[in-house]
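Pasting a structure below so you can have a look.
Removed from the display is one protein chain of the complex; every other protein chain stays in position.
As written, the chains take the letters A, B and C, and residue 1 is the first residue of each chain.
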């Protein structure tokens, strides 16, 4: 915040965090603020963080619900580290969040909520507003509850209903700080409460009272922030949540393949919203089947794939474990299917609402027998759209199961997304067998080693498949020794050969130098920011982000060879490193690992990378 | 077969193979011959090989059932490669087996069964007995069917019942070749048909007629073979099948731990006989629970482990896949359980009756989250006893799931076993918490990082466990970031630390030299024989056999460093190699792989190893 | 009963055409042979083209069925046949989908998918080949093995109450349940045709004999010698009469339990005998019929239950066609551009 202009501090990028009880509506105002950020022309990314209980106990640290947004003048890659602005609706969120707020940041609290009882429930021994613990911050002690009550009561709304509007008061303050146009929120209220004009009026009013309150107090006038609009490419944009992007990527692939879509799935956090999203789009012909369990989810999908549908199943780690056996069936029958795993903290039920990258080895090798599948990984909410599309393309064009890894951070997070035209995406051409083809054989292969998809209903292609070893070309059951060897190798080669049908690996930053950061998945944003920072400091550092993990792009080893050292940051104990050691044993790898249910911060990566420079 | 003595050819070791239709009783005579081999004082190993159909079509190559025995003067490590003696009850087994018979070997056929129809059914265009294709062999064209018929009819048995005795006639011939005492067979008949004296008489008679027939024909008199008794250590011996040995090792561990045994299991080839064997021993207090599926198999076992039982579950590859999720529950609750996987050909249903080593990576990493378990591998039928015991010891003393890998070759094969005294096995000391221990905390650990086993029914230790992340020491549910990191690391370290509680790795052969063979599992025997052969040729070659795969013995890297080259033969596409690359990236590894549902032969390994020397 | 019309003009193939070229590998004498034979004979009569027929299974002796039928076929994994068939049928409702499975496949490992497919009422036909044993794995007890039976895994006799597949199915909201014997080709063919006509999931229990591991499992009532006295063939709308001389019948006694009576004795006339109503939704009497048997009552054969109810995939197709008409989102481009978007 160097220069001032119109009384505003300039900033390149800013992190705002709304925090309160689960019932305080933090997600709602967070989303409203995101919308206004979009209209302000900034790039941004957001992340909600709520407790795993449906209604966690109010006023406790365990019950805190948060929404963070990171926006800026330049491209934004993460939902941010330390907060520049924190809204805290009662003592508990303050307690939970203070350690991740920047020194000097603006902290807005509802002073009415800092009662002795509330302080105790939050676990405070003394009042942080008065005991000096907030000394280095720009503290705004706003009378949010009382002012909101007054405002709505003037409109004839009962006092006890006022709590429903407190969040909007806080939003008003934040709008003021960033000089935002109140209209984006107004429009939302008008739409949401179209049939309840009183609610529209009350929300608009409270928003303004909040903004006006902010305008009058000294603590804020010198702490307003301006972030210039980003220089994004021309085009139409929207905000997109990771799981929605995945679902939409699947839909786009459906359209580009001409196949109908079947999703067999069983709800599981944090993957459920993919099923929920796809269930909505019956108008596009989508069939969603909420199965009795994960096994039925994938097996019904395999059945649909046999019947000629574009088959998808979505889950999280424990569900992927349950699907292991059936994935093998898709491998041996060589039927296309996309298996989406939105990873969460493990082992077992683990930390179901937290993020982690610890299903990678399971995806690679978690099946009986030699059972190769394609493994892809999305690295951000908007990238999920494209990787879901790629997963579908590879599955259908190469007749193979593809596991697409996402995670809780990507799945629940959101960012700005440039809307593509579906027609601009590649056409997907599954190798569909033609009716009465006299040369058709169930396990005959083309030059890419891909067998044909002979779909029930097509005359003249009647055939049988199954989980027993198949005879080469003919597909009958075969227990013959050399045939088994041959088929095992064919399955392996077919998948490896897909390396010829994916893009070459790109490098970000220095294409040769002292350190290469090898990234996969959601740590992309933090890695990217850390690399940027170090390059600004003049370090010779590059980054590759592996969207294709099995098989890998053909030029990966070549890239690795250009650097003195290689580091692999992962939210696990080092799973990609294991794969790299297997694939490229000629290099040595440094690891940087964290298993805490939360993403990397840029600064910890900067430190980790610096240690090697 | 160099010297002659008493008209017999001397041999160091011999392979005999009985082959016929599934209904021909080859397994029975094979076992009788094994018994007599035991009484002759030879070391031996056997392997049955039958089709996956219950009653495969008679007279076809697909329907052939075989039983092979390898016995010798010195220690025997495999069931042998090429046959010295082949019994073929009709054309189909001859067709199937000829390529794996030694040149000059004795081939005994039932000449009555070589009818035109039978030849055709077996897929022969001309009669191999007359078209010269058996020229290099010592062919014995025995009138097995007709002679048997004559013999039993004399005893008043119907002609059509004669087919039940044909196998015994053939056995008589083989007994003659090896100059075996007929009494071992007699005793068996007397016991088996105690209530049917006519059958006892008929069997004894047919056996003798067979032997006498052999005595009269010239083809055999110069082809009798003598194998001197082995110089086995003094002690009591028996023949043991691999799966039985596994079951008995489990029983021994039950006795040495003082815990009662609970096996939750679901039938699956080739693991079923472990369940079948344990189900018999109710008199030892064993509880077997045939679950509705593999998941219930392991989860009921985990429930029993919670209740204080020694918990075991047994399965094969597809079943291990289904158990993946639940293994994670045992990992996070840190309850002891032994998971036995008798591997078979994959992927999917694959080759259910064939052997393979392709579940290793699944065992290591086939679960969601960071989910470390101990992985052990048995390397022969008798070794299964000890590794099952070790699996139990580690599971209960270290409060961890242990996966024990066996395979179809080990599980169905048998060999000579020196009977141990249970009291000589180590005592197993699970860390059981004491009633009303005021210091008890569910996740408090001792210096080995092991938590206590607090068993329901014990007063004062009431506590709750589960699949959500546990708070260090106290075991309450915890979503706390640093706690998750700590627990993840503790679980990993606890398992790695077990390296301090297993034997150091032993080396067989040269302890330094040109080539180290790294073996695991059932390929042990062939590797061992190949190493022996090459050492006889003067090569500097050593072998390690890894019974402990995760964690590995502390001195493995040290051993690896003593050789110029390392080769890893595996019945998969290179799974142990992947683990070695991860664990010891400082070495480079040669692979030798085969995926044909059958074990390595000594000679192919000799060639493979030679290529590197 | 909710029935599909069969268009026999579409029949374009014979039994020989649907017989595959694979060698049948069941044991000689196994009941599966006769069931396959009846099935192959029945197929040309369902009015479907050969390419519109799919046969799916799990794992077990019985589950090798698809290999022997020259239509589209899928030999799945153990226990998952119902889920596999569900996906196939929902993806393409035009297919005639047949699922073949054993008592282990469908009632042990596959129990969950089995009850759920019935509940959902997806229009597939399930042939449950119940030999009361695990055949393929060589003789372990199954969930239908009677208590006390000694098998490889129950050397002291089983201690588990067996399921009765019909009872379990009705408990799971099955809309169609029939039972037949593997030694009665005519009955098998007829019942399979009934099943195909029924709109919704049709379950047929075949009392199949495994000659190797449980020979005679059903002999008590299935043997030709006893069949007339120990079974009753139920027909909708007809009196529940059975016996060699057609002189026995079923009534409800004072305690509302089923009782077998002799017509003409104790003043019983034909009028007193229950009339079979396969189409009532009430599960009570169907349950009694499905579970009755030795020693006092005959085993029920024929179509025990056949009730009309909404079919899963029909409803789904309806929702889709409604949505196509009513939703503003007609293409993925529409969706991508829906809601809040902005231009830069």
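We take it that contacts are C-beta pairs under 8 Å (C-beta built on N, C-alpha and C of every residue); 3 or more make two chains touch, one makes a residue touch a chain.
Nothing here was measured: the structure is a model prediction, and the numbers come from that model.
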item	value
Left-out chain, listing which of the shown chains it touches	A, B, C
Hidden partner chain, touching residue among B:248, B:508 or B:563	B:248
Touching the absent chain when the full complex is considered, from C:29, C:162 or C:293	C:162
Residue among B:458, B:485, B:555 or B:591 touching the omitted chain	B:458
Candidate in contact with the missing chain, chosen from C:19, C:45, C:260 or C:277	C:277
Contact with the hidden chain (one of B:160, B:421 or B:536)	B:421
Touch list for subunit B against the chain that is not drawn	35, 38-39, 41, 232-239, 248, 251-252, 254-255, 260, 262, 264, 281-287, 289, 291-293, 295-296, 299-309, 311, 325-326, 328-329, 333, 419-423, 456-468, 476-477
Subunit A residues that touch the omitted chain in the full complex	53-57, 60, 62, 266-269, 272, 275-276, 279-280, 282, 288, 290, 292-294, 318, 348-349
Residue numbers in subunit C that touch the chain omitted from display	109-112, 115-116, 119-121, 143, 147, 156-157, 159-164, 167-173, 252, 255-258, 274, 277, 280, 282-285, 287-288, 291, 309-310, 312, 315-316, 319, 322-323
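By definition in this document, only the chains that are shown with their structure count from here on.
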item	value
Distance from subunit C to subunit B - Cα centre to Cα centre, in angstrom	40
Centroid spacing, where centroids are CA-atom means, of subunit A and subunit B in whole angstrom	47
Rounded Å distance, subunit A centre to subunit C centre (Cα mean)	45
Residue numbers of subunit C (touch at least two other chains)	59, 77
Multi-partner residues of subunit B (each touching 2 or more other chains)	62, 318, 348-349
